[in-house]
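A single protein chain has been omitted from the complex, and every remaining protein chain is retained in its original position.
By letter and in written order, the chains are A, B and C; residue numbering begins at 1 in each of them.
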């Protein structure tokens, strides 16, 4: 860390900063610049937030040198993490596609979709049983009934089941039915939930908070890793910007950037990330081309009748087409789907 | 609601839309524009999200006319809601200031600050016992021990106690110690938590999500109201934008805008909203001048030693100064502090 | 257009709105909703901004139905516009790559790069002679000397020349040397410059303003089209968001969205759009996969010695690799590079 002193800071203030730095077990070197004095701090104390140092009299700002996360970092683990999802693996050469409806609505609906997406090449079935909805007046999901439908769809097709979890109290219930837990964008910074899934052994898909920075996203992953669960899959799902032509701005550049910094697999959600059906297929191709390890997509029997999030859902037919086109792109970069 | 048809939509598609609209109990009027056909939908169905209609073949977009919230709206309740916090009232002529440290650290610390802020005119004491922290390696709060310290500080000073609540499972515990529950920015869309506090009878300070729109913020309030708790205080605390000179962008314009649309009281948090100590006092004056009903501020015994969020915390001395200056601004607009 | 009246609006206010609408030559239909009265306006008057109507007493808001642009729209011209750049064509099956240094520095430098990028398959050479720089103390470009070097590089290689133009007064000078004019992100809303290039016959690359919406971007294109120049190439180059891991957020979803709405070709600038060298190649592949008609890339002889914008520049060797990889992606979607 580098501590930049104010131009007005005197020797007493510098001595005081040095004392505080040494008190946490680090060493210092004083640099006398042309306009500023700067104190270089030597030692790995990334658990102390840089803001701590800003409060000391005479300090202008503290600049961290190290990343705030460790376990998620490639510096700690160089090779790509591959995550087992039942008999499939996410994070290797094969790009894994997870597909299904936004919300589970009935046994018929979920079986129909499960069979359709399996035939088209999906490795897992997604479906919401507990739905976080912006309005208290909107449909909130079938809850345990929905989980039962999902489990039966797994029996029928062999597909692993992915569902969103909203609260630590639901972990036992949800885990008894499904194979992969999903943390939604609105819960990326629900740290008690991150801790709770960190203590269980199911793979976790962690969706990026819609206003999370890259560091905050990796720190949320670090929460899960640091509580003992190594099976974290990061998912870019669109960020909130001034753009209104799409519901969110799908930030594909974070995918290759994450792949440089972390060993964890990274997938992309073009359905929520755009909210526009016509954009789901091209953005799926784009996600693969930039290096995503997987996709998570909304597919519906009849998008028109979907209880929630219809405008971005694909039919089975358009999903089949998307899989074919995406497969061609995957091959062009030496991967498969 | 207005449903705009695509230029290519034919009579069959229009008939189909009309049928679907009538199926939910609304009436329609067809408008033949120069370039587009438009279907006006008559009836109050704000529980159906506009996205639902976008999925129907031939529809270009659906434009809602009504606000998505009801109970929070001034159309439902014209007069300002005043909320009792022990022997004080928030939302009337008097501007209520809530102050205290980011995190409770010891009995001495919290008593010292409680006495200081009480003397300077605060109506309640804030202090974090359960802290949501971006890094798993940061200090997470004293938990129940912190609640005990807060309760003793109330005994000593008579100040009402405000603390953040992170999970529905904590409600009984936290409610047994404190007077006002606070929902943090990272939990504004934790709908299970909103429901849970909606079922209890304590006043709730609802902080705006850092990327929440005005509608989403009011819908989060609507969650609490619709579960039976009328005592909701809205709090602007800074939004995430491209600006980096402050930690967040404190959006003061939402204060008078909320006051037009809702009867609920609105307060402002200039400490988290800026993250820069020198800006807390001017932004407090600004918040009052634009019409805020209160402030929530970080005050510390010795900001340099604070475990968390030091750079934005005031000393007792600077808090006293802030209260005097803010009081003058309050008077200039016909209010008091 | 739809005019929504306030719940408090009476008959006199409605009559007044109807009168004003008829005064501009449109017809009206009154819709009596459950909670609001709404006036549907029939007629194509997209030159009147919706804000105009908001000012009339009793009006809550005016909602436009038509897009604000016409000439740029696919409603006016269905087939893709192909633009001739000397002996090459942009906008067809072939994806055109424009490459070169951020700033022209010397004849040797520009010739070396021109030959390198031509060999690797570029269709045009870019190079800045007039550089818009954030700091007045930074290198501002070689000006006319730079244009001369570019023209000689064209003689040597046959590549068309693309350069940025900063002011209407420079049009004659710059046009006498180069083949394609580029409008930078900071000038997308410099309407006098848009008018000026609209009156000349050179193809224009219009970069998206870093905070321009899709509509504003197309309206900037409309400025050029409406002054008589049909040769407009739209370029996504990154928007300003809260993300700091990249210099801007490259919004690839606007590419397929633009392709739905406009007949104009769309290219992408992954160099400025990310500002991170390691991300240029993956984002180039992503741009092609989502449907871009071309790329504009920074390539340098020795990025380390570049006067400006070094961190995102490729060497000739990495550009060759990028072209090969991008070519494979292009083929996978039925195009070529």
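Everything below uses one rule, namely that a contact is a pair of C-beta atoms (placed from the backbone, for glycine too) under 8 Å apart; a residue touches a chain by one contact, two chains touch by 3 or more.
In this text, all values refer to a predicted model and were calculated from it rather than measured experimentally.
In the whole complex the chain that is left out makes contact with A, B, C. Of the candidate positions B:17, B:56, B:219 or B:250, contact with the hidden chain is made by B:250. Residue C:49 is the one among C:7, C:49 or C:158 that touches the chain missing from this view. Interface residues of subunit C facing the missing partner chain: 46-47, 49, 51-52, 54-57, 68-69, 132-138, 140, 166-169, 186-187, 189-192, 194-195, 210-211, 216, 219, 222-223, 226-227, 240, 275, 277, 303-304, 306, 308-311, 313.
On the side of subunit A, the interface with the absent chain consists of residues 2, 4, 7, 29, 31-36, 38, 40, 42-44, 63, 65-66, 75, 240-242, 244, using the contact rule stated above. Not every partner is drawn; the one left out touches subunit B at residues 211, 213-215, 239, 241-246, 249-257, 260, 273-274, 276, 278-279, 282-283, 285-291, 325, 328-329, 331-333.
Operating definition for what follows: only the chains that are shown with their structure count from here on.
Taken chain by chain, the contacts link every pair, so each chain touches all the others. In the contact between subunit A and subunit B, the residue numbers used by both copies make up over half of all numbers at that interface.
The innermost chain, defined by the distance from its C-alpha mean to the mean of all protein C-alpha atoms, is A. If each chain is reduced to the centroid of its CA atoms, subunit B and subunit C end up 39 Å from each other.
Taking the mean of the C-alpha atoms as each chain's centre, subunit A and subunit C sit 31 Å apart. Averaged Cα coordinates give subunit A a centre that lies 26 Å from the centre of subunit B. Residue numbers of subunit A whose C-beta contacts span two or more other chains: 211.
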